[in-house]
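With one protein chain withheld, the remaining protein chains of the complex are depicted in position.
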Amino acid sequence: MEKSTVVIGVIGADVHAVGNRIIEFALDHAGFNVVNLGVMVSQKEFVDAAIETNAKAIFVSSLYGQGELDCRGFGDYCKEAGLNNVLLYVGGNLVIGKSDFEPVKEKYITMGFDRVYPPGSDINQGIEDLKHDLEIMD
Amino acid sequence: MEKSTVVIGVIGADVHAVGNRIIEFALDHAGFNVVNLGVMVSQKEFVDAAIETNAKAIFVSSLYGQGELDCRGFGDYCKEAGLNNVLLYVGGNLVIGKSDFEPVKEKYITMGFDRVYPPGSDINQGIEDLKHDLEIMD
Amino acid sequence: MINQKMPLVEFLALRQEVLNQWITGKEVNLEEAVAYQKTIKADKRFSAKLKQAALDKVTLVQPRAGVALPNDLKKLLKTLQDEGGADLLPTTIDSYTRHNRYIEAQTGIDESIRIGKSLLNGFPAVNHGVSVCRDVVEYLDVPVQVRHGTPDARLLAEITLAGGFTSFEGGGISYNIPYGKNNSLEKTITDWQYVDRLVGYYEERGITINREPFGPLTGTLVPPCISHSVAILESLLAAQQGCKCITVGYGQCGNQIQDIAAIKTLEKLSKMYLNRFGYKDVRITTVFHQWMGGFPQDEAKAYAVIAWGAATAVLSGATKVIVKSPHEAFGVPTAEANSNGLKATKQLTAMLKDQVAIESPMIVEEMNIIEAETNCIIEAVLKLGNNDFGLSALRGFEAGLIDVPFAPAQCNANKALPARDNNGAVRFLDFGNLPFDETLKAFHRQKLKERAETERRDVSFQMVIDDIYAVSKGQLVGRPR
Partner (left out) sequence: MINQKMPLVEFLALRQEVLNQWITGKEVNLEEAVAYQKTIKADKRFSAKLKQAALDKVTLVQPRAGVALPNDLKKLLKTLQDEGGADLLPTTIDSYTRHNRYIEAQTGIDESIRIGKSLLNGFPAVNHGVSVCRDVVEYLDVPVQVRHGTPDARLLAEITLAGGFTSFEGGGISYNIPYGKNNSLEKTITDWQYVDRLVGYYEERGITINREPFGPLTGTLVPPCISHSVAILESLLAAQQGCKCITVGYGQCGNQIQDIAAIKTLEKLSKMYLNRFGYKDVRITTVFHQWMGGFPQDEAKAYAVIAWGAATAVLSGATKVIVKSPHEAFGVPTAEANSNGLKATKQLTAMLKDQVAIESPMIVEEMNIIEAETNCIIEAVLKLGNNDFGLSALRGFEAGLIDVPFAPAQCNANKALPARDNNGAVRFLDFGNLPFDETLKAFHRQKLKERAETERRDVSFQMVIDDIYAVSKGQLVGRPR
C-alpha cells in the first residue's frame, strides 16, 4: 500500500522546534510520508504543501500561545484552496495561560480543525486517531 | 508597680514544648510574672494555678489539633471556680487541618475565651493585647 | 529493665496483663497472628521493600497520615498510594491513644462519627482492634507502618502487629523524651523492651517486623550526635530483644553538608556498635525526615522546604524519606495536600537517583566531627551503665550526658542548648553536661564565635529563638533584623 502523506509544521511566528522533530520521527516510524515544514509556517505554506504533495492530513503545532491569532480562518482557507478532504489536526499549548481544555477545543473546532490536542499530548495518540480517521489498519 | 501574673501551658495530651518556652521567655521579658505549667496541662491544673497565684490571665496553647475537645467548657469551668475576672487567651493550631480562621475563632469565643490567635501568631501581639486589656502602659 | 533477651515464659506471662488493658486486647491470639503475618507477601512487607531499596540505591517515600475512622483511613491511604505514589504507608495514631487514654479516644471516635469529620489527630488503633486493622492493611498495595509517639505502646503493638502492620516506629527513649512530661524513663524503656521482645518473638517464628527508632526527637535544632546517640542505644536495646531489621532516623537540620554527613555516620555508627556487641545479623537502613521544625505558612515556600529535604535525602543515600505537606504550618493535611508533598518529593527522588552523590573532604570533615561527638556520648554513657543498654540510657539522661533540646520530659536535663553556626550547621551554644572533650568544645565555641562576629552580637539565647523561627520566616540562620 502506498504511504499516506502528512504535512506538519509549527504555525505563525512560533519557533518551538523540539516537538516538531519528534512528531516527524514518530509519523515516519508509523509508516507515513512526512513533509515537515519546520517552524514559523504560514497558513499559505501549509496549504500549498498539502496541495503539492496530495496530503491526507495537516498536523499544525502551536506552542507559543499566539495560536488563536495564527489559526484564525484556517479551515475556510483550506476549503477555499480546494482542500476539502484533508484532515486538520492541531496540538500544543494552544492558548495563552493554563486553562480548561474544553472551551479551547471548541474554539479550534470552530476554526475548522477536526481534532484538537491539549498541552503535552502524546503524539502516538494523534497517530492512532489519524489511522482511525484514515481507516488504516495496523 | 507589682508584676501581673500570667499562667501559661499547653492543654490536653499535647506535648509541643517549643512555643511554650518562647512564650515564657517573652512574657518574662515583657515584665510579667510567669507561671509555666508546661505541656499536658488539664483544665483543672490551669484553674488551680490561676487561683493559687492570683493570676490576671491564662494563656492556653493547643498545637496538636485536639484543642476543640480539650477546651470544651473551659470558660464555664473557670467561672464555676470563681475566676470571673481572669482573661482567657488561646492560641496555636486550634483545629485539625488548614481552615478559615473566623469560624475557629467563633468556636473558641463560644467556649469562653476572650482572645483567640491563629497558627504561628507572633507572641508579641498577644502581649500587646494583654497590656491593652489590663490597661498597662509601656 | 533487663539486660538480656526477655525469657519467653516471662514475656508470655506479661502479655496477659497487657492484653487486659483494653477490651480489644482479647482479640489478639499470637499463634493466629503469626499465621496471618505469614500470609502477607514480600511486596507488602517493610523488611523486604527496604532491603530491595538499599540494594537498588533508591530512596523510598513515605507520608504521615491518620484519621479517626477506618473507612476514612482506607480512603486516605489509598489516595496517598495511588495519587501521591507513596512507596510505603503510615498509620499515624491519635494523641489520646498515645497516652493510653482509650476512653477519651472512644469519645473522639463517637464524636467524629456524629459530626462526620475526624476530631482526632490520628487513628485510634487500639479502640478499633485487630480485625479493623487487618481490613485497613489488606485494602492497600504497599507495606503499612504504625507511627505514633506512645510511651507505653505494648498493647498498641500487640494489636497492630496482629493486625497486619509490618513496621513499628518508636522506642523507649525517642517516644518518651519528646512525647511526654512525667513518664519514667525506666518504665518506658522496660515497656519498649516488651515491644521489641514481641517483634523478636515474631522474628523467631520467621516473621520480620521492621523497627524504627524515632530519629527527629523534638524536631527542633537537634544536633546529629544527640539523635545518633538515641538511635544507637535504641538499636542496641531492640537488637537485644531479637529485632533484626532496624531503620535508624534523622531529622533534617538544613545545612546540606551536615545532613549528608549525618546520614552517612548514622548508618556507620549504628552498624559499628551493633557489631561490637555481637548483633551482626541486624540489617540497618536509614530514614531521613524532611524538616521537622516550624514551617513557612505560604504553600509555595513550604514546597521549597519539602523539595530541599527530598533532594538532601536522596543525595545523602537515605533508604527512605518521610514527607511533609504544604499544609504543615497549619494543620493535619488533607489527602490532596499530603499527596502533593509526596509528588514533589518523588519528582526529586526519581530525578536525583541516578546522580552520584558529591564526595567532598568537607563532608568527611563533618563526619569526623559527628563521629567524635557521638562516640564521646556513647562511650561515656555505656561506661556509666556498665554496658547495660537500658541502665546506660537511664543514667546517661540523669547525668545529662545525653540531652535533647526543647524536650518536654522531666527526665531530660534540658541544659544543653543548640544554635546554628555561620553556615547553618547546628552546633552547641551551651554544652550542659555533654561529655565532649576539649577539642570538640573548642570547635563548637569557635563556630559560634564566627557567627557572633558576622552578626555583631553576643552569643545568646536570642540566637536560639531566632533560629527556631528562621525556616518559617524564609531563612536558615536566624540573623538579627
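A, B and C are the chain letters, set down in written order, and residue numbers restart from 1 in every chain.
One rule holds for everything that comes next: a contact is a pair of C-beta atoms (placed from the backbone, for glycine too) under 8 Å apart; a residue touches a chain by one contact, two chains touch by 3 or more.
Fair warning: this is a prediction, and the values are worked out from it, not measured in the lab.
**Student:** The chain left out touches which of the shown chains?
**Tutor:** If we consider the entire complex, the absent chain touches A, C.
**Student:** Among C:T24, C:N255, C:S270 or C:T285, single out the residue that touches the unshown chain.
**Tutor:** C:N255
**Student:** Which residue from C:L30, C:M272 or C:A307 sits in contact with the chain not drawn here?
**Tutor:** Reading the full complex, the residue touching the unseen chain is C:A307.
**Student:** Of C:P143, C:G390 or C:G424, which residue touches the hidden chain?
**Tutor:** Once the missing chain is taken into account, the touching residue is C:G424.
**Student:** Suppose we count only contacts with the excluded chain; which residues of subunit C make the list?
**Tutor:** 254-257, 296, 298-301, 303-308, 310-311, 315, 326, 339-341, 343-348, 350-352, 354-356, 358-363, 422-424, 471, 474-477
**Student:** Tell me which stretches of subunit A touch the chain missing from the display.
**Tutor:** Counting only subunit A, the missing chain is touched by 12-18, 21-22, 25, 38-40, 64-66, 68-69, 93, 95-99, 119-120.
The rule is simple: only the chains that are shown with their structure count from here on.
**Student:** Based only on mean CA positions, could you tell me how far subunit B sits from subunit C in angstrom?
**Tutor:** The computed centroid separation for subunit B versus subunit C comes out at 30 Å.
**Student:** Suppose each chain is reduced to the average of its Cα coordinates; what separation in Å results between subunit A and subunit B?
**Tutor:** 65
**Student:** Hunt down the residues of subunit C that sit against at least two other chains at once, touch-wise.
**Tutor:** Residues: none.
**Student:** At least two partner chains per residue is the criterion; list those residues in subunit A.
**Tutor:** As it turns out, subunit A has no residue touching two or more other chains.
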